[in-house]
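Every protein chain except one is present and positioned as in the full complex.
Each chain gets a letter, A and B, in the order it is written, and its residues are counted from 1.
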Amino acid sequence: MNPLHGIEPFPVAARKALADKQLRRNLGHATATIRDKRARVVAEVPDWEELRRAGEAIKAATMARLDEHLIELEKQVTARGGRVHWARDAAEANRIVTELVQATGAREVVKVKSMATQEIGLNEALEAAGIAAVETDLAELIVQLGHDRPSHILVPAIHRNRTEIRDIFLREMSGVDPDLTDDPRQLAMAARAHLRAKFLTAKVAVSGANFAVAETGTIAVVESEGNGRMCLTLPETLITVMGIEKVVPQWTDLEVFLQLLPRSSTGERMNPYTSTWTGVTPGDGPQEFHLVLLDNGRTSVLADEVGRSALHCIRCSACLNVCPVYERTGGHAYGSVYPGPIGAILSPQLTGIKNNASLPYASTLCGACYDVCPVRIDIPTILVHLRAQAPAPAAEAVAMAGVAWAMAGPRRFRFAEFLLRLGRLLGRRGRIRRLPPPLSAWTASRDLPVPAAQTFRQWWRSARRPQ
Amino acid sequence: MSARDEILGRIRGAVGPAPAVPPVPRDYDVSGGHITEPMELLADRLRDYAATVFTCAPADLDERLADITRGWRVAVPAQARFAVPGAVRDDPPLPYSDLDAVDAVLTGCAAACADTGTIALDAGPDQGRRALTLIPDRHVCVVHADQVVRSVPELVRRLDPHRPLTFISGPSATSDIELNRVEGVHGPRSLIVVLVDPVGSGSGRR
Partner (left out) sequence: MGMRIALFATCLADAMFPEVAIATVTVLERLGHEVVFPRGQTCCGQMHINTGYQRQARKLVGHHVDVFEPYDAIVAPSGSCVGSVRHQHAAIARDPVLAERVAAKTWELSEFLVDVLGVVDVGASFPHRVTYHPTCHSLRMLRVGDKPLRLLRAVRGIELVELPAADQCCGFGGTFALKNADTSAAMLADKMRHIVQTDAEVVTAGDSSCLMHIGGGLSRAGTGVRTLHLAQILASTL
C-alpha cells in the first residue's frame, strides 16, 4: 500500500469515519483542546504576523535556490564528519537506509517520529530486510502496537482515547502491569518503562529532521518526550532522513521557526526539547552520522508555481486542528500519511493528481487553515488550483458546462431561470424535500426552497427601475 | 547519472534559470524589549512547564545546591567547576547504566530565554556530554543572571551551532493522549532550576 494515497476516494472513506461515533467524540475533544491552546499562546506574541511573514519569505527564498542550499548543506555536514546520501524516491531511500543499518550488523533500530520515513514506508522496508524498527514517540508507539495507521501528523494516535490506549498497551506491551489504568500519566510511564532498555542498548537510530541549516550543516529535531534526545544521543550510529525542502539557509532562520512551530503545533511557548547537531562531535553522541536527502516527488511540486508553497510546510499540524472537515472525518479518510488541509494539497502533488483526485475537494474552502498556518501557505488557493487539474466526473462536467452556457449572457440566463422556476412544481408548502441524483445528495439532509414566483430581474423590470 | 546530480537537475528545471529570490522581512522583534523582568518571567515560564524553580544569591549557591541534592547520588560533568558533597564526576565517562542509576545530574547551562522559559545546553565544561543530562531522572540546572536573555532570537544568536545543542523547556512531556499534557516521559522527569541572581530576592523557593 502506498503511504501517500488510499484505496478509496475521500467521500467514501469519510462516510465510514463519520459513522464512528467514538472517533467523532475523540477528535472533537482533541481538536477543540489544541485549538484553544494554540489561540492563547499565539495571541500573546506581539510580532506574530511579522514572524509569519518572515517564515513565509525564508521558505520561498530557500526554494528559489534550493540546489545551492543543498550543496552547501552537504559540504558542511561532510566537513564535520557526517555522510550525505541522495535519494530520488522512496525505494532508493529505503535501500540506502537498509544498507546502512545492515553495515552496522544491528537487527533493531530505534526511531524518532518522522513524516519522511512514514512517507517512504521505511519501517516496512526494514522489516522486509529482517530489521525491527521500534517507534519511540508515544503516539507512534500506540499506532505501532495497535497495528493501526497514523491519523495526524503531530499526534498520530489522536483518534484514540485513553481507554483505547490502555487496552492496546494491555494487549500488546510485553511485561506491562496488568492493573494499568487509563490515567494518562500511568500510560506515559508504561511507555517509559517499555522503551527504556531499548534506548540504553540501541546501536542505530533513525530520525527525521525539522530543519537543516545550510551554512553550518546543523540539523534540528523538535520534540517533547525526550525519545528524540535518546535516539539522537545514545546510539553509535544515527541516520537522518529528510525531505530536501527542510533546508534553511542560515542559523538565524531558526530564531523564526523556533517561535512559529511550537506555538502552532502543541500550543506551547516552546516544546520541551529541541536538539541540534552538526556532523559528529567526538566523545558526545553518535560517532557515525548519515544524512539522507529525499526527493520523492518534491521536485515536481517545486515545478508548479502555484502549488510549490506546499513545500514550505513545517508540519505543525495547526491546519488539521482547525479544519472542520478533518475534525469530523479524522486523518484516515485522507488515505495518505499527510492528512488534513496540508495533506489535501501535498499528497496529490507528490503522487500526481490522478492518484489523489478526490483530496483537493475535501474542503469547504473556509480558509481557517490559511489563517493559522505559521508560514502563510494559501491552502484554499492551492486547493482550487489543483481542482482545475483533477479529472472531472463526466456528469458533473456536463452540468457545469450547461450552467456556464446559461450564465454566458442575460438572455440565456433568463431562459435558465425560467427552467429553474419549473422546479416550483416539485415543491410542497414552499420547500422541496426530494430531488433525483445527483441533487439527491442535497435533499438527503436538507430541504430546498422552491424558486420564487418572480426572479429579481423580473421584479426589477415590472417595477420599471433604472437599468 | 547519480541521484545527486539528477535531483539537483530536477530542482534547476523546476525553478527555472533565474528564479526570483524574495527579500526576507526581518522586522520581527529581536530583543524582546517588551519584557521588563526577564528573571521573573523565566521563573514563571519554567513553573508553567512544571519545573521546580529556586532563586538564590551567588554567595549562597553551594549551600543551596547541597540542600537540594541532600541524600541523592549526583553526577556532575567531567570538567565542572562546581560540585556537591559526594558527587560522581563523569570522568571517565560513566556507562549508561550508571547514569540510569544516579538520582540526579547537576549542571550549568549555556544560556536561557525568558520569553519561552528555555534553557540551552551546549555541552560546555559545566554541562558535559549530552547523555549526562538525558539519562538521569532529575536534572538540576544552574542558571546565572548574566546567562538570561529575553527573546528566542537573542538566545539563538548567542549559541554556537557547531556545538551539539539542547534546548530544554521544562521536564519531558507528552501531549499524545487526548492532547493533555503529561510531564515526565523519557527525558528527566523532573527539572529543577536554580536561578542565581545577584540582585534578586536572595533565597527561597518561589
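The criterion applied here is as follows: contacts are C-beta pairs under 8 Å (C-beta built on N, C-alpha and C of every residue); 3 or more make two chains touch, one makes a residue touch a chain.
Owing to the predicted nature of the structure, the values given are computational and were not obtained by experimental measurement.
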- [ ] List the displayed chains that the omitted chain touches in the full complex.
- [x] A
Task: Contact partner of the left-out chain, one of A:K75, A:R171, A:K354 or A:R433 - done: A:R433
Open item on the list: Considering the complete complex, identify which of A:F10, A:F289 or A:Y338 is in touch with the unshown chain.
Closed with: A:F10
- [ ] With the missing chain put back, which residues of chain A would touch it? List them for me.
- [x] 10-11, 14-15, 18, 24, 324-325, 328-329, 360-368, 370-371, 384, 386-390, 392, 396-397, 400-401, 403-404, 406-410, 413, 416-417, 420, 431, 433, 438-439, 441-442, 444-449, 451-452, 454-460, 465-467
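One rule holds for everything that comes next: only the chains that are shown with their structure count from here on.
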Task: Of chain B, residues touching chain A in the complex - done: 2-4, 6-8, 10-15, 19-30, 34, 45, 48-49, 93, 96-97, 100, 113, 115-118, 123, 129-131, 134-135, 152-153, 155-157, 161-180, 182, 184-188
TODO: Would you tell me which residues of chain A are touching chain B in their complex?
DONE: 26, 29-30, 33-34, 37, 46-47, 50-51, 53-54, 57-58, 60-61, 63-67, 70-71, 80, 85-88, 92, 136-139, 142, 155, 157-158, 161-162, 165, 184-185, 187-189, 191-192, 195-196, 199-200, 213, 216, 218, 224-227, 229-230, 233-234, 244, 251-252, 254-256, 258-259, 262, 266, 268-278, 281, 283-285, 293, 295, 299-300, 302-303, 308
